[in-house]
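A single protein chain has been omitted from the complex, and every remaining protein chain is retained in its original position.
Moving on, here comes chain A:
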Amino acid sequence: MNWLTPQVVAAIVAMLQAVVILLAAVLLGAVMTVVERRLLGLWQDRYGPNRVGPFGTLQLVADMIKIFFKEDWIPPFADRTLFVLAPGIAMASLLLSFMIIPITPTWGVSDMNVGLLFFFAMAGINVYAVLFGGWASGNKYALIGAMRASAQTLSYEVFMGLALMGVVATTGSFNMRDIVDAQQGMWFIIPQFFGFCTFVIAGIAVTHRHPFDQPEAEQELADGYHVEYSSMKFGMFFIGEYVGMVLISALLVTLFFGGWHGPWLPPFVWFALKTGIFLVLFILLRASLPRPRYDRVMSFGWKICLPLTLINLLVTGAVILLAGPA
């Protein structure tokens, strides 16, 4: 057993952790599909899926069986390679981003110095999923959806990065663990309130959740970029959206709400609780808001959010300079 050096053990533990986190993220994304339907039902004076298993808990299993066995159809007019590639990108880019999330002091996949930048990179790649999907489908609705998605994501990613620069400047690091540790005294939600506001908005926009679901806008584009997708390819887009939701919630907790920090309860419970609150918030937004017009979403991003993040960054910079050693 001499090969079982501490390094090997650490590597195996790290790998197991990574696998567990990966599975947990996918599973949570999948479970969220059912949770969302139940919560919407609750708020809309109806039941939602409550027939499969106790309180509808096994609905997910039924859905998975159904979606796996549906005909996996690729339209003859589609560009096959891109058509197949797109849902893979959608799922993978967001899942990979979970790498940087520190869940507890001891749990987390990777402790990168460029943590946040890695997330921005992955969010950037995620646009290609929608773009490829919409383009390769050979469908006009999908094309308009893809066009909307790329325009929206480009504009919102600009200030999504800037919104977090206040946090990064205060901490002095892109490393997620450093950011969490910097919040032991005070959560960043207080000094970085405007950064938080704009990041929430940008986060919703990047995950294409209502009211920023312009690329799929059911009432206008009849599901937009994934209108031609079926079976598990659609499933990957679908779960990908929820994985994105979980990811943004986890990021919000990590960046603005002190990550795992909190009194009495174990770190993991704190992290899960805080993330859960944001997940519910995502669903509540969908239940309560109408959808703004696409061009207004764009102008809102450029004319209100972008200046707000810039001012936030300027003020943060000024405070750091004034408070810091000269």
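Methods note: a contact is a pair of C-beta atoms (placed from the backbone, for glycine too) under 8 Å apart; a residue touches a chain by one contact, two chains touch by 3 or more; residues count from 1.
Just so it is clear, contacts and distances are computed from a predicted model.
Asker: One chain isn't displayed here; going by UniProt, is it "Imidazole glycerol phosphate synthase subunit HisH", "Multicomponent Na+:H+ antiporter subunit D", "Carbohydrate ABC transporter substrate-binding protein (CUT1 family)" or "NADH-quinone oxidoreductase subunit C/D"?
Answerer: When "Imidazole glycerol phosphate synthase subunit HisH", "Multicomponent Na+:H+ antiporter subunit D", "Carbohydrate ABC transporter substrate-binding protein (CUT1 family)" or "NADH-quinone oxidoreductase subunit C/D" are compared with UniProt, the left-out chain turns out to be "NADH-quinone oxidoreductase subunit C/D".
Asker: Tell me which of A:Phe132, A:Tyr242 or A:Tyr294 is the one touching the absent chain.
Answerer: Spelled out, the listed residue whose C-beta touches the missing chain is A:Tyr294.
Asker: Tell me where the left-out chain touches chain A, residue by residue.
Answerer: 40, 43-46, 140-141, 144, 210-211, 217-222, 286-296
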